[in-house]
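I'd like to ask you about the structure that follows.
Only one protein chain is missing; all other protein chains are in place.
Order as written gives the chain letters A and B; numbering starts at 1 within each chain.
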Amino acid sequence: MAHTVQAQPPVAAGRLALHGLSVEGVNQCVHCGLCLASCPTFAELGTEMDSPRGRIFLIKALAEGRIALGASTAGHLELCLDCRACETVCPAGVPYGRLIEAAKAEIERQRPGGVLRRAFRWLNFGLLLTSPWRLRLAATVLRAYQTSGLGWLVRRGGLARLLPGTLAAGEALLPPLPPARERAALPPRIPAEGARRARVAMLTGCIQSVVFGAHNRATARVLARNGCDVVVPEAQGCCGALNAHGGDHARALALARHTIEVFEAAAADAVVVNTSGCGAHMKGYGHLLADDPAWAERARRFAASVVDVAEFLAQEPLRGPLGPVPMTVTYHDPCHVVHGQKIRSEPRRLLAQIPGLSVVELVESDWCCGSAGIYNLTQPAMATRLLRRKIGHVVATGAEAVVTANPGCILQIRAGLAAHGATTRVLHIVELLDQAYGSASRGGASGEASGEMGRGSASRGGAST
Amino acid sequence: MPDALLDGLRGLVGPANVLTGIELGPYVIEGRTPDAAVFPRSVAEVVGVLALATEAELPVVPWGGGTAAAVGLPAARAGIVLGLSRMTRLVEHEPGDLTATVEAGVTVAGLQSALRARGQWLSLDPPDAERATVGGVVAADASGPRRHLYGTPRDLLIGVTVVTAEGAVVRGGGKVVKNVAGYDLPKLFIGSYGTLGVVVEATVKLRPLPDAERLVCASFDRLKDAGDAVRALMSSDLVPNAVELLDGAAAAALGAGAGLGAALVVGFDGLDEQVVWQCDELARLVTSLGGRDPRALPPEAWARLAPAARAAVGQPVAVMSFALLPTQVTETMEQGANAARARGFHTAWAAHASVGVVSAAIAPEPARPEPAPLAAVLAEWREMAHAGGGRATLEWAPLAVKAQVPVWDDPGAAGRIMQRIKREFDPRNVLNPGRFVAGI
Partner (left out) sequence: MAALAEFRKASLRRELESIVGASAVLTDPDELLAYESDGLTMLRALADFVVFPTSAEHVSAVVRLANREGVPFVARGAGTGLSGGCLPAEGGIVVSLMRMNRVLEVDYENQIAVVEPGLVNLHLSWAVGRRGYYYAPDPSSQQACTVGGNIANNSGGPHTLKYGVTTNHVLGLEVVMPDGEIVWLGGRTRASAGYDLVGVFVGSEGTFGVATKIVVRILKKPQAVKTVLAVFDEIDQASAAVSAIIARGLVPAAVEMIDQLTIQAVEDAFDCGYPRDAAAALLVELDGLTVGMEAQAERIVQACRDSGAREVRTARDEAERQLLWKGRKSAFGAYGRISPAYMVMDGVIPRTKLPYVLRRVNDIVAAHGLRVGNVFHAGDGNLHPNILYDPRRAGEEARVLAAGAAIMRLCAEVGGSISGEHGIGLEKADFMPFIFSPDDLALMQRLKNAFNSSGLCNPGKIFPTSKSCAEVGPAAYRPHAIEEKGLAQRF
C-alpha cells in the first residue's frame, strides 16, 4: 500500500495577506486543535473545514496560493460566526478575528454575490448604517409596517415564504420597534449623582439607538447613579463593526475615523459602550488603523479608552441604594463581550450585587446564540441550529429571565424563546441594574448595594483545600 | 516420548532437572500424567526446550507454582511440563523508579518480602502467594481482595519477556511505567493460560508500603443488607482498598463468626489518621444499614478472604467464578444458593463485591447422598450470570463435570479473533492445546 508523505512545502517568502490585510497570524497556529470543541459550527457539523483550525488552514492555503477561492472554501469561511470562542481557548494566541475578517474581505472582493445580496449590503452598510437620520427614517417606515397589520399579513399570509431566505429570516427577527418617544436621542449630557467619579462618553449605537433606546436610557441612568457625568456626542454614527465583519473594509475604516474624531471632541475619561460588537470592534481600532500613519496613534489612544459598560461598572462596588429584584435569572455571555473583550466575571459580579436576585449558571453560556451581527440573516440555517441549542439550555435552567449585554443576542434569543413558546424574558444587564435602582427609589430598598447573591454561581469540581 | 527427545532435554537442562515416571506425581492433572517435566534455568534453556518440543509436536504445559494448573481443560495429549521454578532471580529493582523486573518463577511471597525490605510492594495479592509465581499470576490473571483499589495484573504488568512456541524470545512493553510504543503485548499474555507463549520475565509497577493498614468486618443478618452497605460505601467518600462480601458459610470459614447472615469485610490503608478516620466512618455507615459489631480482623485474615468460599464447603465438587455488574452481586449470590439448595447442594459464596467478581463453591448436602446432577446447577448459574450481562467460568471441577459444562463462556464473534491470534502465535499448536476458550 503506497503511503505518500509530503514534507512541509516551502512557504512563500514575504508577508501573507488577503485583500491587503495581513494574515501572518496563521503562522502562530501550531495545529494543536484545542480550539475544535469550542467552535459552535464544528460542534454542529463535525467537519474540520468548519472549525477554527480548518479555517486557519484554508486561509493560509489561500494566502499562499495553494488553493483558489472556490465556492466551498468561501462557504466554510462565511459560515464562521466570528464569535471568537476559539481565541479564548487558543494557547498560541492566534489572532483569529483578524484572520477571518481579512478572509471575508477577500471573499467580498472576489465573490460579491448576487443582486439581492449586494442590494442588501448596499442598503445596510452603505446607506442606513452610515447615517443616523436615514436609519431613523427607515425605522419610522418599519414601525408603520409593523403597526399597520401589514407585518401580520406578510407572516400569516405566507408572503414571508416568498421572500428570499435571508430577508425572510430578517423579517422573523425584526423586533417590534418601540414608539418614537423611545427612539428619541438621549440628551447630550446627563449629570452625575453624588460624588463625581468620571466623565464618560456614551456610544448610543446605530441600531441600538433605534431598537433599544430604552437600554441607552437605562445605561445613562445607571452610570449617573454611579457618579458619572455622561456625555452623548450628537455627531456619532455607526462604529463600523458590521462593515468590518461583513467584509466591507473601506467603509469600516471611514466609520472608525469618524467615530474617533467625534469622541475625541467629547474629551471624556472613558468611552462606554453597551453593545458588545461595537465595544470589541472599537477596542480594535488601533489594529484597524495601524497602517495609517496619520491615524495609528490616535486610534491606539482612543481604543484604550473604550470600555464595556459592565467592565466599567464592575471596577468599583455599585453605589447604593439598590432595591430587591426578586427573580431567578441566568446569564448569556455575548461573544464579543466574553471572547472579544475577555469580560467574563464582571457582569456576574454586578448581578451578584442585586438584592433578591438569584443567578443560575447557563450551560454553554459563552456559546454564540447564532445572532452574530448579521449572521442570522446570511446563514439562517446554522443560526437556527445554534439558537435551538441555546434555547434548550436556557429553558433547562428554569430561569425567569436571560440576562445578557448585546442587542443582537437579545433579539435572537427573544425570537428563539417565542418560537419555543417560552415566557422567559430577555434583559440587558443595565435594564436589570436600572430596575434595582428603580426598586430602591420606590421604597423597597435594602439599602445595601453589596448583595449576598454570590451563591448563584456554584463552584465547580471537588473542594480545593 | 521418544528417548532421543528425553536425552535432548536432559542434555539441555541437566538430567536432575528432567522428571519422569513416578516423579511426575505433582504434575498430574485430572488423572493425566505428562511425559516429562523439565526445569530450565535460563531463557536460553527455555528456548531449547520449546524448540525440541515443537520439533516433536509435543504439547508443552508451562508451569509456575501449579496453583491454577487445574483451570481449563487438560491438554488432549500428554506432553512436557515446562516448570519455571528454577528461574527465580530478582533481575532489577530500582526503588526510585517504583519498578521491578523478575524472572517468572519467583513466588509472589518471595518477591513481596524482597520488596518489603526496601519499603515497597507489588500491590497484588493473589491466593496462595507462597506457591503462586509471578509468571503464573500473569498467565492466570490472578488477583485478590486489594484489586478493589489497586487493580489486577493488567494494571501492574508493564513489560513481559516470553518465549514463543517457535523459540523466539520476545519482549513486549518495557521497563517504564508509561509506554505506548507498539502493541500492548503484555495485555495479551495476561490470562492467556500459557497458550500463546511462555512468560519468562516480567516487569511490574510497585508502590510504597502504606504507613498503616486495617481490615474491618461487620456482621449482617441478611445478605441483602450487606449488599446495600456495599453500595453506600461505593458512593461515599471513603477510599477502601478491599470490599469483600461473604455469605454466612464463607464468613464462618474466614473466622468472622458462626451463624451470620453475611459479613462485609473492608480494608483501608494509608496514613494512620486516614485509616482510623475511615474505620470510624465505616462503622457509622454499616450500623446505620443493619450491620453489627464492626471489628478489626487480624492481618492473617487477608489471605483467607479469597479462598473463603472454597474453604467453607470442605470438599467442593466444583468452584465457579463470576464477573458481574456490582449491583447484581447479592442477587446472584442469593439466587445461586437457592438454586443449588433446591437440587440438594450446599454452597458458599465470597465476592470482591465492588468489582462484581464472585466465587462460589458447591458440594452435595451430606443428608442427600444422591443429589441431582451437578451440571444442571452449574448451567443454571451460568445462565443467571449471562442474564444480567455477566460472565461465568468453571474454575474447578472434575473432568467428568467439565465434559458436561463448558469451563469457559463462549466468547462469541471475538472467539474467531482469538483463534486467529493463537494460529499466528503458535501455528503448530503445542502450547497448552485445547485448554482455553474457543477450542484454543
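By our rule, a contact is a pair of C-beta atoms (placed from the backbone, for glycine too) under 8 Å apart; a residue touches a chain by one contact, two chains touch by 3 or more.
These numbers were taken from a predicted model, which means no experiment stands behind them.
Asks: Using the definition of touch stated at the top, determine which of A:Gly20, A:Gly70, A:Pro112 or A:Pro317 touches the missing chain.
Replies: Only one of A:Gly20, A:Gly70, A:Pro112 or A:Pro317 touches the chain omitted from view, namely A:Gly70.
Asks: Of the residues B:Gly110, B:Gly151, B:Gly257 or B:Gly344, I need the one that contacts the missing chain.
Replies: From the options B:Gly110, B:Gly151, B:Gly257 or B:Gly344, the contact with the absent chain belongs to B:Gly151.
Asks: Using the touch rule from the top, list residues of subunit A that touch the missing partner.
Replies: That gives, for subunit A, the contact residues 1-8, 10-11, 13, 27-38, 42, 46-49, 51, 53-54, 57-58, 61, 66-67, 70, 72-73, 76, 89-94, 459-465.
Asks: On subunit B, where is the contact patch with the chain that was removed from view?
Replies: Subunit B touches the missing chain through residues 94-99, 119, 141, 151-152, 154-155, 164, 168-172, 174-185, 187-188, 190-192, 196, 207-211, 231, 234-235, 237-239, 270-271, 273-274, 277-278, 323-327, 355-357, 389-391, 393, 408-415, 417-418, 420-421, 423-425, 436-438, 440.
Keep in mind that, in the parts below, only the chains that are shown with their structure count from here on.
Asks: With chain centres defined as C-alpha means, what is the inter-centre distance between subunit A and subunit B in Å?
Replies: A distance of 63 Å separates the two centres.
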